[in-house]
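The complex appears here without one of its protein chains, the remainder shown in place.
We just call them A, B and C in the order they show up, numbering each chain from 1.
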């Protein structure tokens, strides 16, 4: 245990919070020493606080069951018990923004699932394999805000994590992308708990997820942006059309993607080669949650499938398939990631590992 | 009953055949007088032939239950008992092609669900609201083949019927379409019975349907083509990229469509106006299966939904929603049709009605 | 329209209320002239009040869309606009009890879906084919409470309607039942909207429905009871063990039933004959919602199936199958009814028809 970073989860009783608790169990670098939630849960044992609300198929880890739940609003309590918090609070954006800043001001590293700070200019939206260098904004962030050791990083919307890493691999290999048409088929767990009613999902598809398309179209621009004068400047050169559907699957966001390159266009086998050999900083650094490989390209004509491929790389890999020419844009493919692991708690833990490896915590 | 056209269904025991039997019940113009299937079923009462194989939720219509099943290969028997046959046989393409031609040569009108004749140059692929004028190829067809009263018309692939009618409405209004990216989410009944195993569809999406994308990309070109020198010349000016997925819904093919216009681009409200006022020859002629309206545009942000909208217009209407600008092409929308009604037996019955109304039978 | 009874629905915006609105459309005896809901909805057009909350696959009937929603607490308003109300309010039991009594005191007939009055001694729990004679309690009810024309009748729990009518048919034929073991598999719509989360129902069975087993075991005793001294005395001679499960189906409650007779035991073919010839007062009176036949026995080994049989008799019939000897009790079978039609709004409408035919309204 010696040398482990003490971490906390705020908003620990909700579905995302539960996933943090599950995934942090036996983490080699982090020890979960603190959980916090609303005042209603504060003071209870974690096991009691989630009684009747634990939605995961796995059991509550024994080491966490007996932790006393703190009040998420009590930053001092958190500071005494941990050095980093994963934020999974569910409040209105303004309140989240303010709360996360209070944690950071008290010297805590905040890694957030919430969308509140995604468009804050000095807060990086991290996919550790795509923009690990955006952590370089942290010194500016601290300077701007007068924070000593505190910091805030956030993770992006879950659905784009199925297709942005494969697209980024092509960008990094020198193939500029001009535009993308993406249609997603997203699992019900993406909506949290309870999420969609079964009466709406049995024998049905809902072609709409409020707010999801805007996020899917805008956030990639910030993730692919660059740091200039202490802020992250979005890259507006890429045009994305996202259509997001809710489908009756538990976990896993599947995306059908058509891509147009700006000038040079790679051959199909070159694209597969790029994907299969793609490694990024998390892999180089050997981060515990970094999947090896990140991108799995499957040759079978009917893969990736939501249920069969979502757990690849313990839910952290992205599985791709069906690469072929597109009669309208240039190429097209299918990609899948696990929305509650890679797209939420797992991705945030990987970001925290990156911060640790790079010395920010 | 006087004056009703006597019709038959060949391949009457399969799932598509069952749908014909169901939909022809109490038809005002057609009387189902003949059913045929493989030699194994021939000679049995229809009720016995489908015992344990009837997959529809509705019961076998009483009027058909006692019909004696004929042998689909016995064209003479069919000729004695009906004037038009709906072909739902399941054999290899070459055999289907030959069989359907034998029926036509014997003076029967053949309206087929099978794909065998879709690329025969003098056989029209009909969506009655889109290309009713393609029936004008019939005189050439008869002349080419030395048929007297016989004829063959076919219906296209089911999935394109969700999006081609709305696109055609725009074409007819003078807005040329250059390209389309379409992603479909198709119900399991589209694969016939038994179709996908439940073990493959529970908590899963399969991003592949063999042969479906090719049909979806090519058949619209023939449907939008023109007659020249006794053959139908495809329109190659429209480029379609289709990605077809199998989803866990019973009936209804949903499509997410992005469109690019060639030159003039209609405003969004103009498009809605075009759709809402669209009427075509089946509506003008008052054909019994012609939905009024054909195209239903819904204003709610989360419609059409597969289960809730597939039965619109008794399964013959196409429901559209979510029209909006597309950041990559020009506009985008969602469209839905019922694959076993509009996309199969119902669409074929509407074609037969069109043939009757225009004097071809 | 002349002579139609003017009826209202209170709690008209909820899921059960929506079903009333749907089923009362074009009713030959009743005209829906009034809808009421919470003060929040009061004053709006019905169409507006249910915008975004209409969960049925069918559209809002045009005749109801423009009705102005009243306040369910305003009994005077109801009295001016209708003579009978269907109560589908969702409040705590005490409040429902008091509200329904206020309606009755004002001269309105109240037919309720709510469980609040099910154990009130002078209120009948009606299944019109089983205990139509329990309406004879109404004069006592009025006398006890000083009501002039008002009355209250209620419908029982939905799940028991799958198996009590078949069991009653045997009782009526003179075969006393000593005990029953019943295991139900109940559709999600039985829980109202939103009901079970899809995350709990995909690839899952939940072996528990709060409160359901108690109702299933106790309510039959009252339904099978007799009137004595102005109150309904339950029949405690029958012992029921009910195990209720929630399963991923939209509509339809399926029950596996094992029965033990007290003394005389009918042969299996005698039981089938009793079921197939069963007719009761609603059938004799030709009530509009009375299915003909009430009990459908199917010979196929794999019926009834939830989806394929729930709509039998327009959702008002009970479908039975698989009658066979039971190695532990005497006989066993499977039975199915449609929970939101026979088991809720449809059953209540049939009760109202019975009241009308018998002169109580």
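The definition used in the following text is that contacts are C-beta pairs under 8 Å (C-beta built on N, C-alpha and C of every residue); 3 or more make two chains touch, one makes a residue touch a chain.
Model, not experiment: these values are computed from the prediction.
**Student:** For the chain not shown, which residue from B:62, B:197 or B:267 touches it across the whole complex?
**Tutor:** B:197
**Student:** May I ask which residue of C:308, C:342 or C:356 touches the chain that does not appear here?
**Tutor:** In the complete complex, the chain left out is touched by residue C:308.
**Student:** Among C:105, C:256, C:272 or C:285, exactly one should touch the missing chain; which is it?
**Tutor:** Residue touching the absent chain, from the options given: C:256.
**Student:** Which residue from A:57, A:76, A:94 or A:269 sits in contact with the chain not drawn here?
**Tutor:** Of all options in A:57, A:76, A:94 or A:269, contact with the hidden chain holds for A:57.
**Student:** For chain A, which residues touch the unseen chain?
**Tutor:** Missing-chain contacts on chain A: residues 52, 57, 202-203, 300, 307-308, 311.
**Student:** May I ask you to list the residues on chain B that touch the chain which is not drawn?
**Tutor:** Within chain B, the residues that touch the unshown chain are 55, 188-189, 193-203, 248-250.
**Student:** Please identify, in ascending order, the residues of chain C that touch the omitted chain?
**Tutor:** 179-181, 183, 185, 200, 202-208, 210, 217, 239-241, 243, 245, 247-250, 254, 256, 258, 260, 301-308, 321-322, 326-329, 332, 334
FYI, only the chains that are shown with their structure count from here on.
**Student:** Report back the single chain whose CA centre is most distant from the CA centre of chain C.
**Tutor:** Computed centres place A farthest from chain C.
**Student:** Based only on mean CA positions, could you tell me how far chain B sits from chain C in angstrom?
**Tutor:** Here the centre of chain C sits 41 Å away from the centre of chain B.
**Student:** Can you compute the centre-to-centre distance for chain A and chain C, using the mean CA position of each chain? Integer Å is fine.
**Tutor:** One centre to the other, that is 48 Å.
**Student:** Could you list the positions in chain B whose residues touch two or more of the other chains?
**Tutor:** Where chain B meets two or more other chains at a single residue, that happens at 202-203, 307-308.
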